[in-house]
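A single protein chain has been omitted; all remaining protein chains appear in their positions.
Chain nomenclature is as follows: A and B, assigned in order of appearance, with residue numbering initiated at 1 for each chain independently.
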Amino acid sequence: MSQAFQHLIDIESLSDDQLQSLVEQASLIKARPELHDGALRGRILVNLFFEASTRTRFSFEIAARRLGMHVVNFSAASSSVSKGETLLDSFRTVQAMGPDVIVFRHPDVGSAGRLAIEAGDGTHVINAGDGSRAHPSQAVLDMVTLAEHFDDLSRISVLIAGDLRNSRVTHSDVAAMRKLGVGEIRLASPPQLRPDEEMARGARVFDDFEEALADVDVVMTLRVQKERLRDSDIPEPLSYHRNWGLNPDRLALARPGCLVMHPGPMNRGVEISSEVADGPQSVILEQVTNGVYARMAILLAMLGK
Amino acid sequence: MSQAFQHLIDIESLSDDQLQSLVEQASLIKARPELHDGALRGRILVNLFFEASTRTRFSFEIAARRLGMHVVNFSAASSSVSKGETLLDSFRTVQAMGPDVIVFRHPDVGSAGRLAIEAGDGTHVINAGDGSRAHPSQAVLDMVTLAEHFDDLSRISVLIAGDLRNSRVTHSDVAAMRKLGVGEIRLASPPQLRPDEEMARGARVFDDFEEALADVDVVMTLRVQKERLRDSDIPEPLSYHRNWGLNPDRLALARPGCLVMHPGPMNRGVEISSEVADGPQSVILEQVTNGVYARMAILLAMLGK
Partner (left out) sequence: MSQAFQHLIDIESLSDDQLQSLVEQASLIKARPELHDGALRGRILVNLFFEASTRTRFSFEIAARRLGMHVVNFSAASSSVSKGETLLDSFRTVQAMGPDVIVFRHPDVGSAGRLAIEAGDGTHVINAGDGSRAHPSQAVLDMVTLAEHFDDLSRISVLIAGDLRNSRVTHSDVAAMRKLGVGEIRLASPPQLRPDEEMARGARVFDDFEEALADVDVVMTLRVQKERLRDSDIPEPLSYHRNWGLNPDRLALARPGCLVMHPGPMNRGVEISSEVADGPQSVILEQVTNGVYARMAILLAMLGK
């Protein structure tokens, strides 16, 4: 059993042991998922999503249902928000109905943490993305994926490339890789999408994709998040692909067998070519599968006895 | 066990005993909810909502799931309505699939009652709001909240203030308070939002908020329902707050310890100030919590053996 925690707002708030334990627990669940069928029967999870999402909402929903939980979905479109209610009041209202877990996604940086402070003892908050800040359950699934492929993370070099500036996934992945002692963390991006200082701490930062790719064991590419960029900062897709698209020639610069990851959704022909996305080194769909097990591990750590 | 009834369209159709029994049953469920886990296992509830809603749909969904029911949600946005189907045909189609309960919200006054007449023996209809007419499950939860705080409702004075003209909550609350013998019912509103004669029957009607507040035991404020008003009748928010906002000074006019209620969603700084909404006299979140138990009681009364 993973060590208990009340909320999951960011990776930084987990101890090294708690993160390590979640990663191990997810792999154990993956090996024998039937052992956990109905383990949280009757508990209630609310997906409180103020941003469009398919994969994250689905993944939590499937994880929760496999554990026997009830799932209630909220999407901002059909909500009291349009009647002038504040976010905090929406949260308190949902909480007053007695759910065990509120999975929360919102475009505002720090919003999940602010709500967790307001949460009562019986309510657990999971940050499923707060703007460009954090997406900790994604980091757990990415660590599960790394741990499945490498026995000793201290000996590998991992590159994350693309729109780092707006990437909550990168923020959380970098924090998780530091905690698990990944040997080398590299970050590469065009100048207007560069990481901030906090994200870059302890990482090697590159302006050139090909230079960054040299000899890495893992490369993760990222979608350009147009919805978080000023128009003038959005790169033109073809020129982005020319300079930052992961194609077979570029992948050949990495170590042989280098894993290809992507948190999805992918824009084929922009940050990644189809040959690479569908190629033998791609573990993109493994990441999705691991997401369900990572979220089961998180829910069990929060709610299990 | 509450006394059985087929549909819940308005409070007026319940006997005094049925309403009293629902209120008592909801409190019993609240005290020991685990006794009712799965009591309606396998039964099907459909949320058929033609108006935006978070709290009511969520509350019915959580109540039903705690009882073990299946819940299927319909929202008008993605429906056959856009293909020219009539409301009655949509209802009959859903009914033909065999749900036990259809929870129905629609902007047209009287629509829930018209559908209940069409319903077959095996289908129960709950009105979750038909325009400005009725919202009986909200009234049940409000009565649960009153009953928790006052042993003898015949000795209290309750004020409802704000947009009464469009308030299905007020309509149902007034009917419920009459049935339970609440000592005094007061209604206060600006001139253009005055209650109709039916709503005002047996109540003291005020044009001045402060006069109405004198010595009341409970005050409930209401959001201005802009979506149901002509533009010329919508009060300007700041001036509304000046004259009709419940702030600490006004609350001091009521009896000491006067309870503050609001059916939500709140517009802070308009009909209520944050000091009052979040203050020690506020039972607004208790109302939300009681909503789940009130709806469990309603479902058990309809479907339980």
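Note that a residue touches a chain if its C-beta (ideal position, glycine included) is under 8 Å from a C-beta of that chain, and two chains touch if they have at least 3 such contacts.
Since this is a predicted model, take the numbers as computed values, not measurements.
> Where the complex has a chain not shown, which of B:72, B:147 or B:253 is the residue touching it?
B:72
> In the full complex, which bits of chain A touch the chain not displayed? Write them out.
With respect to the unshown chain, the touching residues of chain A are 37, 49, 52-55, 58-59, 61-62, 65-66, 75, 77, 223, 227, 264-268, 270, 285-286, 288-289, 291-292.
> Spell out, residue by residue, where the missing chain touches chain B.
42, 44, 46, 70, 72, 74, 77-80, 82-86, 89-90, 92-94, 96-99
The criterion applied here is as follows: only the chains that are shown with their structure count from here on.
> List the centre-to-centre spacing of chain A and chain B in whole Å, with centres computed as mean CA coordinates.
Roughly 40 Å separates the two chain centres.
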